[in-house]
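Comments concern the structure below.
Note that one protein chain is taken out, while the other chains of the complex remain in position.
Right after this comes chain A.
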Amino acid sequence: AENEPSWETPCTKLLVYVSTPGCDGFPSLDSNESYKLSVSKGSMLLSAETIWGALRGLETFSQLVGRDENGTYYINETEIVDFPRFPHRGLLLDTSRHYLPLKAILETLDVMAYNKFNVFHWHIVDDPSFPYESSTFPELSKQGAFNAMTHVYTASDVRSVIEYARLRGIRVIAEFDTPGHTLSWGPGAPGLLTPCYMGKAPSGVYGPINPIVNSTYQFVTRLFQEVSTVFPDFFLHLGGDEVDFTCWKSNPEIRAFMVEMGLGQDYKKLESFYIQRLLDIVSSLGKGYIVWQEVFDNDVKLRPDTIIHVWKENNLQYLNEMANVTRSGYRALLSAPWYLNRISYGQDWIEAYKVEPLMFEGSPEQKALVIGGEACMWGEYVDVTNLTPRLW
């Protein structure tokens, strides 16, 4: 009969053709992820410019294959020409608020590949713990990890993550967030953090990184030298968010510095002072950088190829921020409406889905500066017991 499926020619091979594979390289922001998929009677062809496009096409192909009631695998005749709308499609994991065992990170990378994500933003250290084992400064994790034997990422662990990601076309962008969010750095790097004061005497509590001492910049240079070599991606995320000025204000040496430098009472200028030097250091190491939006909001002098990460969400204010960032000529990454750690009852995927990243006032050139976005899974309430069902 006419409408019966013809099972005579089973398709046994998917031919994958890649023009410039680059299989031994790393994916980058500029990688071409386009692919063509052609399925017809007797032939299945996946062709792509690069291996990264082939990976995306393989994922699509694997989703097209169905199985009928008799157990037969089948696939419809198909013609697909596909490429991503945004080149930076990321996921943030936070391994400081809770340690995530290697297996959990690798499993997440698998699911990212099933969903065509291509950036793993590794928010690896923060206030609560420092699980990153540094070869230059081993004391950082020895003193700063939740448990230096069991809750750390060794150099080998980090290499595993980077390679596992690479094989899935996923870039690993490490974030070493400073000058705030650094409490766990203190125990392993005495003199790095600002001692807070209660009146005339130190209170015993510490604040953000101390921006006025040279030792800070020596430390930062050596740490980022290491980080730059360990993480092959061109970009590093330097953080720069939520710097609490109270501790700096309480410290008499810092107050004196403010006067000396003519910064008045504007501690944002002190923050900028630190960030600018940090950006110079990282630039000189041959890396590009991504920073949280405060760095842009506080008028820090940035390199034109800086990427601004928009995260503050307040009644769709983030769209204004996207407009401002792109109007100033910087590339933007959107996360504000995609804080997946902020759970709520019901089908909240719908709100996330409805977001239109380019729905702000701006020229086409501006909008072209939006390179993508990241779903964020902050770790305050998340560890391996609930990570996967919360994320997916």
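Quick note on the criterion: a residue touches a chain if its C-beta (ideal position, glycine included) is under 8 Å from a C-beta of that chain, and two chains touch if they have at least 3 such contacts; residues count from 1.
Here is the rule we use: contacts and distances are computed from a predicted model.
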Hidden subunit of the complex - UniProt protein name among "AP complex subunit sigma", "Beta-hexosaminidase subunit beta", "GATB amidotransferase" or "OSTM1 protein": "Beta-hexosaminidase subunit beta"
Filtering A:K103, A:K200 or A:K354 for touch with the omitted chain leaves A:K103
Taking the entire complex into account, which one of A:N115, A:T221 or A:N341 touches the absent chain? A:N341
Touching the hidden chain in the full complex, which residues of chain A are there? Just list them. 97-99, 101, 103, 128-129, 146-147, 150-151, 341-347, 379-386, 388-390
